[in-house]
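All protein chains but one are shown in place.
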Amino acid sequence: MVNLSVKIKDLALKNPVMTASGCSGFGEELADFYDVSQLGAILLKGITPRNRDGNLYPRMAETASGMLNAVGLQNKGVDYFISEIYPRIKNYDTNLIVNVNGSTVEEYIEVTEKINELDRVTAMELNISCPNVKEGGMAFGVSCPSAEYVTREIRKVYDKTLIVKLSPNVTDVTEIAKAVEAQGADSVSLVNTFLGMAIDSETRKPLLSTITGGLSGPAIKPIALRMVWQVSNAVKIPVIGLGGIMNAADAIEFLLAGASAVQVGTAIFKDPRIPLQIIDGIENYLQRHHFNDISQLIGGLQV
Amino acid sequence: MVNLSVKIKDLALKNPVMTASGCSGFGEELADFYDVSQLGAILLKGITPRNRDGNLYPRMAETASGMLNAVGLQNKGVDYFISEIYPRIKNYDTNLIVNVNGSTVEEYIEVTEKINELDRVTAMELNISCPNVKEGGMAFGVSCPSAEYVTREIRKVYDKTLIVKLSPNVTDVTEIAKAVEAQGADSVSLVNTFLGMAIDSETRKPLLSTITGGLSGPAIKPIALRMVWQVSNAVKIPVIGLGGIMNAADAIEFLLAGASAVQVGTAIFKDPRIPLQIIDGIENYLQRHHFNDISQLIGGLQV
Amino acid sequence: MRKIVENFTVISNEACNLTNFHITLQSDHPLAEVFPGQFTNIEIPDNKDVFLRRPFSIFEVNNENRTISVLVKVLGRGSLTLSEVRTGSRLSLIYPLGKGFTLPAPDERILAVGGGSGVAPVLHLVRYAEANPGSADVILGAKSETEHLNAIDSYGKYAGLHYTTDDGTMGVKGLVTDHPLFGDLARYDRIYACGPLPMMKAVAREAFRAGVSCEVSLENLMACGFGVCLCCIEPTVKGNLCVCTEGPVFNINDLKW
Partner (left out) sequence: MRKIVENFTVISNEACNLTNFHITLQSDHPLAEVFPGQFTNIEIPDNKDVFLRRPFSIFEVNNENRTISVLVKVLGRGSLTLSEVRTGSRLSLIYPLGKGFTLPAPDERILAVGGGSGVAPVLHLVRYAEANPGSADVILGAKSETEHLNAIDSYGKYAGLHYTTDDGTMGVKGLVTDHPLFGDLARYDRIYACGPLPMMKAVAREAFRAGVSCEVSLENLMACGFGVCLCCIEPTVKGNLCVCTEGPVFNINDLKW
């Protein structure tokens, strides 16, 4: 028997594999395929204080080994979440983590205070890295002062495990990571999507209604992995790695680079079972290599 | 007949397709396959003042729709170039553009002054974006003051067309572009490679001797295209676009996004004829869409 | 609703004409129940330029043989690769996806209109509803005779089959809405349409004018196909709805056309 459980501050994960926000709905769609209690955690779809329609169609474009999305945080608002969705999902036997968004610090606080009351939401992910919204979002995540500010304000109102989700669209991601660590973040997750663009050469029009969108999938994995490695070496808090993870080998690379846990996003669109396959694959790897604890992999890169 | 020629300041290109630096040697290897005078320009391999051995093997790793390299500017130095290589290639009937590198501003100046004397080198590309060297390189390209400084000093000693090659590893590439434009750059080319990393999960070792390396290929195209579009909208000087261009449709997307010319890098490794196929493809596109001048495509994105 | 990811075996791949292929796929297990208008998201094998799955309406279902089939129109790189798939190869399918058409009551008269690759769900519907030529009409539209699907004559037992072509080489010359049956829509209780957007909009306009209930099946671009990505949304009177889970079939009254 190998031990797959990890702890991110007070967040106890039965295994280090979570779904990524915006790629697994509220867990219900995955539950159509399998028992979601097998997952380490479900990162719920990004939530804002009030209903957001998101961006206009078309919202996605396929790219080489990846995709662009411009969903723009479509959601029905935190109150709807609490009254309609939370009751349906609160008995999943896994960690539910809310991805918190806002256009202003006040909006972030508003959502945070409300979800702080939910027993079964065991952690929150502060999204300061969404490239698909006009206000807030990534703007908070690309400069140290604003990242510090929003983290500090949220820390004041949130008691449980606070994960800050970092943007890769920066010159030095370690600076931002250190800044939010200093303000009390319990963990950082990275990366969110890269700002990208796609054009239809025949029609000479952008493929997304918003012109630019967020790039995800295997294409970004090498950059994401580098950032996770840099940040793991720069901060003391646990790091959660993501970006293009498609299989157990990919996940293990992020763990070796220093991540304590991983998230699976775009891969779910290709096959919703991939998170479970990754859990099995990691367990199998540990056995094959005669490790008995996942902690032996974390940061185990031999340089 | 359609017109494919473009001008970048004093640099007259018979068509907008160049090879990218470090991906086409000194043109001689391509000449083993075809007549290189068909190309708009050949970007020569990065040159430093003195011999550089480059980084240790292994220097490359394949990634999803791309590759990482850690060549590290291996070259025999500018004097060797001038005495041994230049005489062999100077009669190619196309533009020869030297990619200039250094660890210090003095080193950049040293190379620039020497190649300024070469009649057949019609332009230079100032590389302030190489992620694979310890000193100089990308360090100059990720902050405005240092990018400004090196551009200003080089402008003083270089008379012909000065192209500055920008790094994509920054929060806001338009700031750097505007900074070098203000210092007299005649053009900017972007993007150089993204800093990335690859790990062998089985051996738990990095796949590159340098741990991190530069990501190129189709994987990066959406991000490169976004940056070219942003920079084209931010500066008045012509922009040269590159990053993952594999075929004529890709090249046309960069032109539509605002590039006046394009460079083809990693695609050459897959098939050295791709730059020629792109020239044909652009010509064919213009005819098919009833354009008679390439200038009708440049910046022609319909938003 | 239970959904499945499963490898099916290609048991036949027949060219219907130059650009349409009828691919029949067999499961190793008993099939899940499939309703007309539902679709499957297929992993395209072996194509370096395709990253995501591609959605296709489920055309025919045979529970005994554990087979489903799809009609694939070659439009781009993914559908091209799929059209070249060989008998015996395995394809990963996610199914059944989406909500199907509202089934007609036994005594209702229906008109089903299919254009291009949109014929699959409407033919599935008339067969599934056990319609008959007395109560059901199908109009199939195409650019030219060469684009019409062969081997659908057997559907004559479920519906009156009518054809239109843009160039007049088969059936009535013109668009589907130019067919004489559109002259008197009021005799139908329900109209169903699937095909290119302009066609569906034209049908919707006529149905609306005639005051007949009409459902259309949308083909918005999809990433996941099962409701997690929110890429496929369609603006409706109920807000942005997911085409993959709350559609692909919509009543035209809900759409903002």
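Per-chain residue numbering starts at 1, and chain names A, B and C are given in the order in which the chains are listed.
To be clear about the criterion, a residue touches a chain if its C-beta (ideal position, glycine included) is under 8 Å from a C-beta of that chain, and two chains touch if they have at least 3 such contacts.
The structure presented is a predicted model; accordingly, all values stated were derived computationally and were not measured.
*Asks:* What chains on display are touched by the one that is not shown?
*Replies:* B, C
*Asks:* Could you tell me which of B:Asn3, B:Gln74 or B:Ser146 touches the chain that is not displayed?
*Replies:* Considering all chains, including the one not shown, the answer is B:Gln74.
*Asks:* Out of B:Val2, B:Met60, B:Ile82 or B:Leu118, which touches the unshown chain?
*Replies:* Residue touching the chain left out of view: B:Met60.
*Asks:* Sort through B:Gly217, B:Gly243, B:Gly258 or B:Gly281 and give me the one touching the missing partner chain.
*Replies:* Answer from the full complex: B:Gly217 touches the omitted chain.
*Asks:* Any idea which of B:Cys23, B:Leu166 or B:Ile278 touches the chain not displayed?
*Replies:* B:Cys23
*Asks:* On chain B, what residues meet the omitted chain?
*Replies:* Residues 22-25, 29-30, 32-33, 45, 51, 53-54, 56-60, 62-67, 69, 71, 74, 217, 266, 268-273 of chain B touch the chain that is not shown.
*Asks:* Pick out the residues on chain C that sit against the missing chain.
*Replies:* 45-48, 50-51
As a convention for this text, only the chains that are shown with their structure count from here on.
*Asks:* If we look at chain A and chain C, which chains touch each of them?
*Replies:* Where chain A and chain C might share a partner, there is none at all.
*Asks:* Which one of the chains is closest to the middle, using the mean of its C-alpha atoms?
*Replies:* Nearest to the common C-alpha centre lies chain A.
*Asks:* Based on mean C-alpha positions, I'd like to know which chain lies farthest from chain B.
*Replies:* Checked the centroid distances; the maximum from chain B is C.
*Asks:* How many Å are there between the centre of chain A and the centre of chain B, using C-alpha atoms for each centre?
*Replies:* 34
*Asks:* Considering chain B alone, which of its residues make contact with at least two other chains?
*Replies:* Expected reply: 65.
*Asks:* At least two other chains touched by the same residue of chain C: list those residues.
*Replies:* none
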